[in-house]
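Note that one protein chain of the assembly has been removed; the remaining protein chains are unaltered in position.
Then we have subunit A:
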Amino acid sequence: MWRRSPSFILDRHSSSSPPMADTTRVPFQNPDSISAYYQARAAHHGVISIDWLAQAKAAVGDVSADEQLNSTVADLGTEKSFNVIEEFNNWRKQPDLAEAVAAIRALAAVIRASEATTMMELEIELKKASDTLKSWDKTSISLTAGCDLFIRYVTRTSALEYEDFNSAKSRLLERAEKFGEISCKARKIIAMLSQDFIFDGCTILVHGFSRVVLEILKTAAQNNKLFRVLCTEGRPDGTGVLLSNELSKLDIPVKLLLDSAVAYSMDEVDMVFAGADGVVESGGIINMMGTYQIALVAHSMNKPVYVAAESYKFARLYPLDQKDMAPALRPIEFGIKIPAKVEVERSARDYTPPQYLTLLFTDLGVLSPSVVSDELIQLYL
């Protein structure tokens, strides 16, 4: 019975055991210490800083290096893994497509290309592919969650339900296609659900650029709700600037704050909205650096903190404190030269414990943080 528990740790352990996986993985280890996830996000947001330009150059170089490596490996005969990451990066270039969906589409491509003749073979192949994907970017939670979710689905839809392997395969493909739609739909659902919480004359503090939060605000504006938005600046990516730009296009009154001015302006705020990189098992969230801080301030001033997150961001992780997760590093540009001996905190995200969150808006409904774990248990066990 315990075998059925897809305990992520055990999975990881078992995945590291086959030597094949090891040889394939090493070349695909993201060579830069910069989180690939954040590279992609920066690309989507199109915020170009000096730093970013340099970063982009480096990234391009990396990709070419990757491709070279890939081609060399491909010559060695491991085409599958090459396909996966390529495919994934292709999908990821679409700005509206979530990372998890891109991962699932990439895995679907694996199924399509697969020459497996039994379900077991296919499963093993998929597992390998997803492991490669996961290890390629360990910092992205939704990538990991998406892969896990799809693998879970595949193992659950055993061939027992279908007499013939091909029909099962096509069903899996169908499912993968559907995932993309679901992800788009999820944002709509969340936007609809959250409308009840936005009332006329309220002031909303938003941290970070989240597509879901943007969708919520957009829908609220379309419903002729009168509200004001305060955006944090969101250094160093300037995500807040981007969001305020989007909002002003929708004629929503918006005010830009320094990240350090949150406590100062908290008294005029009615609610805090945040997106999430990942929702962890405790019901807390992992999100852009600064969310924890804002949640703490809001909690101490008794303001509700609402998190908007699609259900595919639910991850089987359980950080106990801030340092208890793989750090996603990013470049930070201070404008002036920093002495070599000075250390810079480059972590891009933090963990907000569940007791500081009021509600989570997900496509499964409006949940309290403790329900997340229930959903996860039902999903994964």
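Observations, loosely collected:
One rule holds in what follows: contacts are C-beta pairs under 8 Å (C-beta built on N, C-alpha and C of every residue); 3 or more make two chains touch, one makes a residue touch a chain; residues count from 1.
As a working rule, contacts and distances are computed from a predicted model.
The chain absent from the displayed complex carries the UniProt protein name "Translation initiation factor eIF2B subunit delta", chosen from "Geranylgeranyl transferase type-2 subunit beta", "Translation initiation factor eIF2B subunit delta", "NEDD8-activating enzyme E1 regulatory subunit" or "serine--tRNA ligase". Although one chain is not drawn, the whole complex shows that of A:Glu121, A:Glu174, A:Glu268 or A:Asp374 it is A:Asp374 that touches it. In the complete complex, the hidden chain is touched by one of A:Thr219, A:Thr239, A:Ser282 or A:Thr362, namely A:Ser282. Listed by residue number, the positions of subunit A touching the unshown chain are 1-2, 5, 7-10, 13, 281-283, 316, 318, 320-321, 323-324, 354, 370, 373-374, 377-378, 380-381.
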